[in-house]
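A single protein chain has been omitted; all remaining protein chains appear in their positions.
Chain naming follows the written order as A and B, and within any one chain the residues start at number 1.
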Amino acid sequence: MSSTIAPAWGLALRSLRNIRRLPSAFVPALMMPLVQVIAFSGTFAGITVVQGFPTDRSVNWYLPLAVTMGSSFAGLGTGFAMIRDLQSGFYDRLRMSPAGRRSLLLGPFIAAWARALIAVVLVLIVGVALGARPTSWVAIPSLIAVGLGTATLGTGWGIGLAYRFGDMRAAAIMQLTLFLGLFLTDAQTPIDVMSGWLVPVATVNPLSRVLGLARQGFIDDGASWATTIWGLATLIAVSAATAMFAMAGLRRLDD
Amino acid sequence: MSTLAQTRAMSQRSVLALVRQPALVIPSAVFPLFFAALGTSSFSRAVNIPGFPEVDSFLDFALAGAVVQGILFGSITSATALATDIETGFFDRLLAAPTQRTAILIGRLAGAMAYGFAQTLFFVAVLVPFGLRITTGAVGLMLMAIGGLLTALAVAALMSTMALRTGSSEAVQGSFPLLFVLLFFSSAFFPRETMSGAYRRIADWNPVSHLVEGFRSLTIGEVNATSIAQVVVLPAALAVVTITGALAALAARTRRG
Partner (left out) sequence: MSQSPIFARDLVRVFGSGDSAVRAVDGVDLDVSAGEIFGFLGPNGAGKSTTVRMLTTLLRPTSGTARVAGFDVVTDADAVRRSIGVALQDAAIDPLMTGRELLRLQATLYSIPRTDGERRSGELLERVGLSAAADRRVGTYSGGMRRRLDLALALIGEPSVLFLDEPTTGLDPMSRISLWEEIRRLNADGTTVLLTTQYLEEADQLADRVAIIDHGQIVREGQPDDLKAEVGAPTLFIDVETTLVDTATGVLGTFGELRPTAEGTLGVGLRDGVGAVSAVVRALDEAGVAVSHLEVRAPSLDDVFAEATGYRLEGADTDGATR
């Protein structure tokens, strides 16, 4: 086991050091959720008066969305880094080393978790400054779970696509799909409040469950075991699927 | 070749570039439409909240924001093309040829104008089958298309200034977040009347709010002095300022070259 952890930790450390050394690759990904929580809460401030909206603070609704966006894009950030490493050939060095293939995968995940936690904390600070107020103690653990979970699924999806395409096409696909996936949910308003084509889409989209978990400590009467279990189960299932996708992609590099 | 013919040739080049490389323009058209569709479903009940203008559906409200959003993002495309011309040295070759300096810039701007005009009509055509209704009819639609053209001109000239000053396509594309902020801190997606506090004050000052509201009153209101001022006069005035800036940037660059 230590032979998996030590190399993975070394790779994660490299990735985290690059935050400071290549800020242009990290800062925009961090600014995005901050701008999002400010812009959405401000623009859609009036939406909370609609009958059935579960909070009277718009920032309470949009903060968890920004956290989810920010941490899943933190995951994709490792996918971008992977594209750079594949194109420069640096990744060949890693593949030629005797480090276990699992540690080559685990490294980016650790880095993404750290990046996601930075995003969670910053969005929380900005959100609270804008007036976000948790309604339950579960708010913080739920946000952290969603932050880590969506960072995991973002990383698996991101590096999996990077392995398959090896160039900037992967970056376009990973951003577009995750963006669509996250918006085709109850991202903007609760399913009970919306009407029309989005209702069935958001209902079946598993990411709505993830947003539900992220939000449960910020909306009135939101926290429940059902929300927690559904959210966690979805995160685990989707993360496992994308991690396997990444693993298969890494194996395909040999072909 | 006369200046006019040169300008026409340069304009043709920039328009053809848009037609031949749809991948460049599709995102700037698809994203606003996606958000309009998303909003129509998400915010269907928002139309009843106090301060919301009288509309049949959120889609009628959303059109204006979508049009302006599409034009803002589309203008990045044509300015990026100009910056790429500078990066690849094509721009210098044009300068070396006996081309009128201004023809190079006007050509690019003409491409943006054509795009702004066509995109406005395209958005309306796409959304009408989904229930979009324009209360001001053909006259209003024509005014909107002209407004789209002028807005595209104003923004493209601004972006071209940046392209000419920096000569970097990356810097031009890096302005994307700025446009995003400009758009969100306005009434592009929700009425100013429902906002409050500092956010409301920023939106009040943001010219994008007034531009969007002009398009919006042509969609859901009537043709009057205010709407014409917002849709035609405002972007035309902005265009005068930004074109002046772009010409100065062009002169600065040709002196350097």
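Operating definition for what follows: contacts are C-beta pairs under 8 Å (C-beta built on N, C-alpha and C of every residue); 3 or more make two chains touch, one makes a residue touch a chain.
These numbers were taken from a predicted model, which means no experiment stands behind them.
Looking at the complete complex, one finds that the omitted chain is in touch with A. Of A:S97, A:T177 or A:T203, it is A:S97 that touches the chain left out of the display.
Per the touch definition above, the residue from A:L22, A:I125, A:L176 or A:A226 contacting the chain not shown is A:L22. Contact residues of chain A toward the unshown chain are 3, 6-7, 9-11, 13-14, 17-18, 21-22, 85, 88-90, 92-100, 253-255.
Just so it is clear, only the chains that are shown with their structure count from here on.
Averaged C-alpha coordinates put the centre of chain A at 32 Å from the centre of chain B. By the touch criterion stated above, chain B contacts chain A in their complex at residues 34, 37-46, 48-52, 177, 180-181, 184-185, 189-191, 193-196, 199. Those residues of chain A whose C-beta lies close enough to touch chain B in the complex are 28, 31-32, 35, 39-40, 42-47, 49-51, 180, 183-184, 187-189, 193-199.
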